[in-house]
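The structure appears below as structure tokens.
Every protein chain of the complex appears in place save one, which is left out.
Moving on, here comes chain A:
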Amino acid sequence: MADRRRINGPPGATAPPIYEDDSNQESSGFKATRTRQPNTIRRMYLKTGVTPSASGSAYLEVEMPGKSGASGLKLSCTVHGPRSLPRSSPFSPHIILSSHVKFAPFATKQRRGYLRDPTERDLGTHLEAALRGAIIADRWPKSGVDIIISVIEGDQDRGTAKNQADDSWEDMNVLSGCITVASAALADAGIDCVDTVAGGVAALVRDGSDNGKTKIVIDPIPSEHDKIEAACCVAYLPSRDEITNLWFKGDLPSKEAGLYQELVEQGILASKQANRVLVECLGETVG
């Protein structure tokens, strides 16, 4: 990336300070294991109206259980608009959504550049699809709205060196957080929505402790499991009982046809739990 105008950090992985406790655990073969129930999501914190200059904004934080100092998920979302479209764009009878997801350079183990990379583009497209199903677009003719999400921490366990190759499983968690936080910011901006959309992730994991048998967990943390076989991220409207976006990835054993449906249902369950936080957060904004 030939970006000469800014002072770039080192291009490769950097070594964050590792404190003695952690390194002892690492060397003694310590491995994070999931202590939550398979059907519970992590605790999250959501607050709207954090950016005064934006029409609507929200901040989401998901904890990383177990280790102290390990990074969870931190997202900040701003919504700008509805505002007039640029002169070059054609007439539109409905609102035009544009969503941008940007990782902070320090958000993940691998340092991110300032230019948009394919992952960010992909997340932006998924987010746009998820929100388009929730917005009542024809209430706002001839206008556009920009949804900008900054990923401050990308839900990666910095202590572990393994799983470095398939870090794309974390993108699912990031996307589900993005959907939830964008929904809160849209409600804060006063843009008409059919429902509050929230994201949820379910994964089919294989753990050595379970004699190699697979099971379905929701809100998975990749470092807590030996292998993730498949995962799906669902954007779900609870009062309509509709899915606006579904992202499915991985391999499922072909002989178990019901597994696919099961995974989506667990994703919906995760989304419902996130939606409870969302509803409570929106309720606190008034009064």
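Quick note on the criterion: contacts are C-beta pairs under 8 Å (C-beta built on N, C-alpha and C of every residue); 3 or more make two chains touch, one makes a residue touch a chain; residues count from 1.
In this text, contacts and distances are computed from a predicted model.
What name does the UniProt record list for the absent chain among "Exosome 3", "mannose-1-phosphate guanylyltransferase", "Rab proteins geranylgeranyltransferase component A" or "RBR-type E3 ubiquitin transferase"?
UniProt protein name of the non-displayed chain: "Exosome 3".
Quick one: which of A:Phe103, A:Trp140, A:Trp169 or A:Trp247 touches the chain that's been left out?
Per the contact definition at the top, the residue touching the missing chain is A:Trp140.
I need the residue numbers on chain A that touch the omitted chain, in ascending order.
Its contact residues with the unshown chain are 49, 55, 81-85, 87, 89-92, 134, 136, 139-143, 187-190, 192-196, 237-240, 279-280, 282-283, 285-287.
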